[in-house]
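Okay, structure first, notes after.
Of the protein chains in this complex, one is absent; all others appear in place.
So that you can tell them apart, the chains are marked A, B and C in the order they are listed, and the count of residues begins at 1 in each.
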Amino acid sequence: MNTLIVIVGLVAGVPILLSSFAEIPVISDLAQEFQRWGIILAGFSTFLGVLNLTFVNANALRRRKQAGQVIEPVVVLVMLWGLVLIGVFFGQTHPAYDFVFENVLKPLSASGFSMLAFFIASAAYRAFRVRNVDAAILLVCGCLVMLANIPFGELIWSDLPVVSDWIMRIINGSAMKGIVIGGAIGAIATALKVIVGVERSHLRG
Amino acid sequence: MVPRDGGIFAFFAFLILATVLFWCYRKVKAGYKPYFRQIPALKGLEEAIGRAAEMGRPVHFTPGSDGFDTSFAGMTLAATICLAHIAKLCAQYDVRLLVSNRRPEVQPLTEEIVRQAFLAEGKIENFRPTDIRFFSDDQFAYASGVVGVISGEQTASNIMLGGFYAESLMFAEAGATYGNIQIAGTASTAQIPFFVTTCDYVLIGEELFAAAAVLSVDPAQVSTLMMQDIIRIALVCLIAIGALAATFGSDVIRQLILK
Amino acid sequence: MKFGITVAALLNLGLWSFLIGDNRVFRLVQSLYVGAAVAHTFVLAYRNTLIPNLWQPFTEGKYVLIVPMVLGLALFTRVTKKYSHISKIPMTFIVGVGAALAIRGALLSDLATQVASVMVALNTVDNIVMLIGTLCTLVYFTFTIKPTPVTRTMSYIGRYFMMAAFGAAFGNTVMARMSLLIGRLQFLWGDWLGIIK
Partner (left out) sequence: MSFFERLQSIPRITIYVLVIIVLSIPLIFPISLPLQVAPMTQAVYDAIEALEPGSIFMLSTDWEASTEAESGPQTEAIVRHVLGRDLKLIIVGLWPQGNSATQQIVERIASEMGKTYGVDWVNLGYKPGGEVVLASLAANLRELYSSDVKGTPLDQLEICRGLTSAKDVDLVCSVSWGDPGHITWVKMVQTQVGVPVVAAVTAVSLPECAPYLQSGQLLGVVGGLGGAAQYEKLVGYAGKATAGMGAQSFGHILVLTLVVLGNIGYLATRKSKEG
């Protein structure tokens, strides 16, 4: 099994890696084919999401202690499988599917995230403190950027947009560059270890 | 065989990186122990779990939003390595450890790690598989699940390592509200500000990977760290030379890199 | 007032009830959302990937696709206790492909192009600051090299550059989250109640 896993990792990774450097007749075609397989497997793993959610909720139903705990898992399962079946057999354009997407999924997705506005306001009030030099720099830059992005900012200080733009482009840009370049080295090292099979903790469990 | 644009540099850069990595790996395997910079957040872990023990309350841990199939897989990996250490400490201190997962594929891994740690400490009877939870692949459901654990289980410490998205704010805020000692670590740059402003200890960016390497004592991890440092310093020199050359009107180094 | 919009608005308020505290309505609404979100992702993947990229070419004679099909099905052994080790094979494949692509992206984009783009002539304040910031941030993240006075200073400067960047990120995030709430308020006050036109 272990050898097999190392072989699969090498077979999957090496052609794509080699074709990153040059167009090599057979190897580049193989790399392309493997990439398409990767997409197909990603497609299968979306069904793994469906299966997992089903099992989790089925287990919750089985382990329930009171009658009241039935509702949520049942709602999840009905919604999940109802939508899966309609979607698979009739497609997204089916009125029921469209209704759920437009009036349940989309608004709930947006509403969930919009709650972050409340949380951020309260976090800004509670947590954003000038505790030390780090926090002071963070605070000043954060406030400058926030102020500069509204028309009132200019009224307070006419050069504010220029300063904010400079912070975003130069200060933030150079720090991000350092992070991106450093991150790239780390990413390459980790990926290399994955391909040659040194790094395999993700297969545990 | 036609080289791609930038393929020649990419090839040699890859060769150099791979060689340095291999060299470091051999050296560490042979018993070389490199110098390690102090990472305060690691001390913080002991403090956080120790306090949970004093208070008789659980510790909460989450390995973040990413699995192993995205470009952030490294963070999840580092998080699980740190989890092994955290689980060991929890087993030693008899602290209940709650783990919240977002990714279905990470769930069994975290469960196994915690089980192994409790087993190794001879405390397997304290291990409860139901404490290792999977909420949902969905970001918000996962987020509110974690908030629910922090508020419902009255955790004493909240440890968040891995890849995070917008949910980071909710976790950190919940932890702060319930007076948790909070430790966070992520390389998701958009989320670091929230952790810096709400947590007691933060592993910024690659400090997370470094922490994992220190904890794992695994030659593969340690040698990666060494290799990264060598390449990093080499790049600093290269960039400085390249910029000086550009100042005096020579574009040679730049052009070489883009070959 | 359309029926659908009222449903959406009530679900929205149900979700927001979480702001007061975790409650039954919130969990119910959230259950609806979780089920729908996971289903939608699968339905789209099924219709846009599994059918056109797997099933159609397979039935048209591209039999080599039996390999990803079997690998894909093997992925599902993950939900069983007994056979979950089989899923390691497709997992390794996915991770292997992803790792190779990560190397490709990192080498060409983040290493080559980004490194080259900092090698600028040091003839403006912007360029000098940009260079200092990038180099100091790089030095901050060294862990196994004994610090010298120079690298220690660079490391400090790097940390301050990063804190400034994180400040900018915080400011931007506040903006983003306010925008999201504005979108919902436009929906509630406008599309639903018709107070704003």
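Criterion: a contact is a pair of C-beta atoms (placed from the backbone, for glycine too) under 8 Å apart; a residue touches a chain by one contact, two chains touch by 3 or more.
Values in this document were obtained by computation on a predicted structure and should not be read as measured data.
Within the complete assembly, A:42 is the residue of A:6, A:42, A:61 or A:163 that touches the hidden chain. One of C:11, C:29 or C:165 touches the chain omitted from the figure, and that residue is C:165. Within the complete assembly, residues 16, 28, 31-32, 35-36, 38-39, 42-43, 45-46, 92, 101-102, 105-107, 109-110, 112-114, 117-118, 120-122, 124-126, 128-130, 139, 143, 146-147, 149-152, 161, 165, 168-169, 172-173, 176-177, 180 of subunit A touch the chain that is not shown.
For subunit B, the residues in touch with the chain missing from this view are 4-6, 70-72, 139-140, 165-166, 177, 189-190. Residues 19-20, 37, 40-41, 44-45, 47-49, 51-53, 56-57, 97-98, 101-102, 104-106, 108-110, 113-114, 116-117, 130, 165, 168-169, 172-176, 178-186, 189-190, 195-196 are the ones on subunit C that touch the missing chain.
By definition in this document, only the chains that are shown with their structure count from here on.
Our note on geometry: subunit A versus subunit C, Cα centroid distance of 2 Å, whole angstroms. Shared interface positions of subunit C, defined as residues touching 2 or more other chains, are 18, 30, 33-34, 37-38, 78, 91, 94-95, 98, 102-105, 107-108, 111, 115, 118, 131, 134-135, 138, 141, 162-163, 165-167, 169-170, 173. Each of the following residues of subunit B touches two or more other chains: 10, 14, 68-69, 71, 73, 104-105, 108, 136-137, 140, 189, 193-194, 196-197, 205-206, 228, 232, 235. Those residues of subunit A that touch subunit B in the complex are listed here as 17, 20-25, 42, 45, 48-49, 52-53, 56, 109, 112-113, 116, 119-120, 122-123, 126-129, 134-135, 138, 142, 176, 179, 181-183, 185-190, 192-193, 198-199, 201-202, 204-205. Subunit B contributes residues 1-4, 7-8, 10-11, 14, 17-18, 21, 25, 68-69, 71, 73-74, 76-77, 80-81, 104-105, 108-113, 134, 136-137, 140, 166, 169-170, 172-173, 176, 187, 189, 193-194, 196-198, 205-206, 209, 220, 224, 227-228, 231-232, 235 to its touches with subunit A in the complex. On the subunit C side of its complex with subunit A, the touching residues are 4-5, 7-9, 11-12, 15-16, 18-19, 27-47, 49-50, 53-54, 64-65, 67-69, 71-73, 75-76, 78-79, 85, 88-111, 114-115, 117-118, 126, 129-138, 140-141, 158-175, 177-178, 180-181, 183-184, 187.
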